[in-house]
Every structure is written in structure tokens, then in C-alpha cells.
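Apart from one protein chain that is not included, each protein chain of the complex appears where it belongs.
Letters A, B and C name the chains as they come in the text, with residue numbers starting at 1 for each one.
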Amino acid sequence: MPQPDIIDLAKSIFGGQPFSRHIGADLVEITQTRAVIEVELRDELRQQHGYAHGGVLSYLADNAITFAGGVALLSDALTSEFKINYLRPGTGPLLRAVAEPVSISGRQAVCQCRILSVDGEEEVLAALAQGTVVRLSSGKAKSGPQT
Amino acid sequence: MPQPDIIDLAKSIFGGQPFSRHIGADLVEITQTRAVIEVELRDELRQQHGYAHGGVLSYLADNAITFAGGVALLSDALTSEFKINYLRPGTGPLLRAVAEPVSISGRQAVCQCRILSVDGEEEVLAALAQGTVVRLSSGKAKSGPQT
Amino acid sequence: MPQPDIIDLAKSIFGGQPFSRHIGADLVEITQTRAVIEVELRDELRQQHGYAHGGVLSYLADNAITFAGGVALLSDALTSEFKINYLRPGTGPLLRAVAEPVSISGRQAVCQCRILSVDGEEEVLAALAQGTVVRLSSGKAKSGPQT
Partner (left out) sequence: MPQPDIIDLAKSIFGGQPFSRHIGADLVEITQTRAVIEVELRDELRQQHGYAHGGVLSYLADNAITFAGGVALLSDALTSEFKINYLRPGTGPLLRAVAEPVSISGRQAVCQCRILSVDGEEEVLAALAQGTVVRLSSGKAKSGPQT
């Protein structure tokens, strides 16, 4: 699949994810070398102390890794696994996940992802993730990256 | 902290998590040997193919591990890291996370978590997770498990 | 491949691993539901405080997961990734890794592994691991599980 097509497809797929809409996240950048997803830290995304819930950070890691890997593989793909280390509280007001494919082989892309808590010019590394995106069999090739 | 108090505290903390309410999740069981969180797979929790979004499964793993570990430690606690393997699509209509502490030392509890897709009597293992919950310093001891 | 053949093959492959001989490890049990590898904690396997080196425990996890997954898949296979949590010092005199496939799909087996420090009747859980074994393409089908 040509690169522009896979990028359009990625954006279309992201737009078709009900959970991403429920979170309020945007796919703000997607190329073959990185995917960036952002979300405003609205009140419903917080845990009991007012910080971003760990589940919001793990959603961001999961989804940014999926899109970075899927576009790198030029293929329908899904995240098969990832790990995340929580480093600092996500205080916002913006959360940004930046995922990059580090190694691409025939069937999988292994990606790293940084989750930043962003306040104007200031960025704090809130979490760090690493995961695997695998190419789906050709039968589903029309559907692009999924999560 | 006595065991009944920590359990009441855990329930109260879960009820105070805006993101858990936004997801629509319930803490349906919490003891010193396991935590069970359930959520109905409503439409807004799906990805583009209609299955549970990976971020919903990772939220369930993160939060079930946090509560299982926090109650095992009898302490204010947070999840410092976890990994998750996605195994089968979460088709619902119910998703259930069951987390159990496997090893408790002075300051940390390492937990395993199964994420099940439940349809009546039938359960499918949708994801498998393993993570670490760490005790917070005494200064925050009144706040119980957080995520 | 019939089950007895894959088990003979697994034993033969283990015997052909120079690093397993260098460590002094034995594949003491291998079935389609679990693999057990043992090693005597000789002096050259220790770290600076006399406990088993973390690298010995991670070797045990890696290799037990590989063999459990490969036999479950009835196929030539390799471990693509795993995570390990260190729980207690490995004091020996025996170390035992017990790996079990938890979920088998067409192309991968996700396994859990416990690493035990064994002293007579007493077992201490020294580490806990979770990882993925993937089937290799048919071209290498004659070579069985590898690591």
C-alpha cells in the first residue's frame, strides 16, 4: 500500500474508534516514523487525586504504538503486547503520546512510546512504554491498523 | 490498617475515580487475595471493528492490579508498571478483570491479572497482565490504593 | 507433528544448546502443558552477594518459556519477548523454572513462568515471568523450539 494511502487510512481508522472519541483523543501526527496522539486532561479522565488515571496513559501508549507500528508495516495490524512504566503524575492540561517504530521485520514492528504531560512549553515524561505490533493476515488487509 | 477498613477504603477510592465512572466500571469484589473489576462493553468502549478497545483492557488490568496490590499491602499504593498480552478479541457483552497478588514483600506486591470476555456461562481469556504495585510513603497513608 | 516426536525433538534441541550446557541446566520435564528446567546454583552462577545472578533467572525464564510454547504450538518456534519480575533472592541450592502455556492461538503461545529457589522441601518464588512464543515459518519446521 502506498504511504499516503496508509496515512489516510490510519486517520480514518482512528476516527472510527468509538473509545478514542469517548476519551476525546486526537491523532495529531502520523508518519512512517512516528505517531502522536493528544488528549486534553478533562475531569473525567482523572483518578482520585486529580491526576490522569493510569488507564488513560495506558490507552495512549496502546493506541500510539498501534498506529506507529501499523503505518511502519504499511499494513493492517494490531498491538499484541506492551509494557508501561509510570514515571510521574500526569497533571496536564495536555497529555501527549509519541510512539516510534524501533525495529521493523517482515511481520512485526517493535515500538517505543513516551507519554508526556504538557503544560505550555513544559513537558514532563509521565510514562514510558515498549510494545509489539503484528501484521494481520491478508484477509483483513483492507482495514488498516486496529487496536 | 485493619483489613475491613482497607476494603471499605478501597471501595471508596474506586468510587472516587472519575475515569472509572467514565468507563462505567464496577469494583465487584475486593479481598486481600483478589480484586475483580467488571464493565459492560457499551458501544463507546469499542475499537473500529466493534471489539473492546485495547485501551479498555489495559485500563482494567491497570486498575485491578492497583486494587489487588494495594489491599494486599494494606496500604496506600500505586501501580508502578505492568505488561499486557492481548490474546483474543473482547466481544463481551461483559468484560471482567481478575487480579491476584502473587508475591508480597515489604514495599511491593507483584500481581497477575486475567481479563475475561464473558457471555453468560462462557468466558474467553482476552488478555493477560503482570505488574508491580508499590507502597507509598507514610505521608500519604490516608489515601489508600491509587492508580 | 505428533506429540511424542515434538517432545523428543525438544529434548534433542535442548541438548544441542551450548549455552544451556555452559549454565549446567537440564530440561527435566516437557509436555504440552508445561516445561521444567532446573539448574544447580554453582558458584559461577552467582552475583556479588552470593545469590543467583538475575541473568541466570532470566535465562531460565527465557528458555522454559521457549520450550513450553514450542511444544504447545507443535512447531519450530522462538521467544519473541518476555518480562520478568524479580521477587526474592535465588539462594538455591537448586533453581527451577516452571513454564506453562496460558493461551495458544494459530501462531503464538503466551506463557507464564515461575522461577523457584528450591532447598529440599522448601520452595521460594524467586521470579515471575510472562512471554510470547511465535511459530516460525514452515521453512524451518524441522528444527523445533529455539531460543
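In this section, contacts are C-beta pairs under 8 Å (C-beta built on N, C-alpha and C of every residue); 3 or more make two chains touch, one makes a residue touch a chain.
Note that the structure is a prediction, hence the values are computed from the model and not measured.
K.L.:
Considering the complete complex, identify which of B:His22, B:His53 or B:Lys83 is in touch with the unshown chain.
P.N.:
B:Lys83
K.L.:
Decide which residue listed in B:Gln17, B:Ser117 or B:Thr132 touches the omitted chain of the complex.
P.N.:
With B:Gln17, B:Ser117 or B:Thr132 as choices, the missing chain is touched by B:Thr132.
K.L.:
Given that one chain is not shown, which residue among C:Leu45, C:Ala72 or C:Ala126 touches it?
P.N.:
Answering carefully, the residue with contact to the hidden chain is C:Leu45.
K.L.:
By the contact criterion defined above, which parts of chain B meet the unshown chain? Give residue numbers in ascending order.
P.N.:
Contact residues on chain B toward the absent chain are 80-81, 83, 108, 132.
K.L.:
Considering the whole complex, not just the chains shown, which residues of chain C touch the missing one?
P.N.:
13, 16-23, 43-49, 53-56, 58-63, 66, 78-86, 143, 146-147
K.L.:
With the missing chain put back, which residues of chain A would touch it? List them for me.
P.N.:
83, 85, 87-88, 102-103, 105, 110, 112, 125, 128, 130, 132
Keep in mind that, in the parts below, only the chains that are shown with their structure count from here on.
K.L.:
Return the chain whose centre of C-alpha atoms lies at maximal distance from the corresponding centre of chain A.
P.N.:
C
K.L.:
Centre to centre, by mean C-alpha position, how many angstrom separate chain B and chain C?
P.N.:
Once rounded, the distance between the two centres reads 29 Å.
K.L.:
In whole angstrom, how far does the Cα centroid of chain A sit from the Cα centroid of chain C?
P.N.:
The answer is 32 Å.
K.L.:
Can you tell me which residues of chain C touch two or more of the remaining chains?
P.N.:
Residues 83, 132 of chain C touch two or more partner chains.
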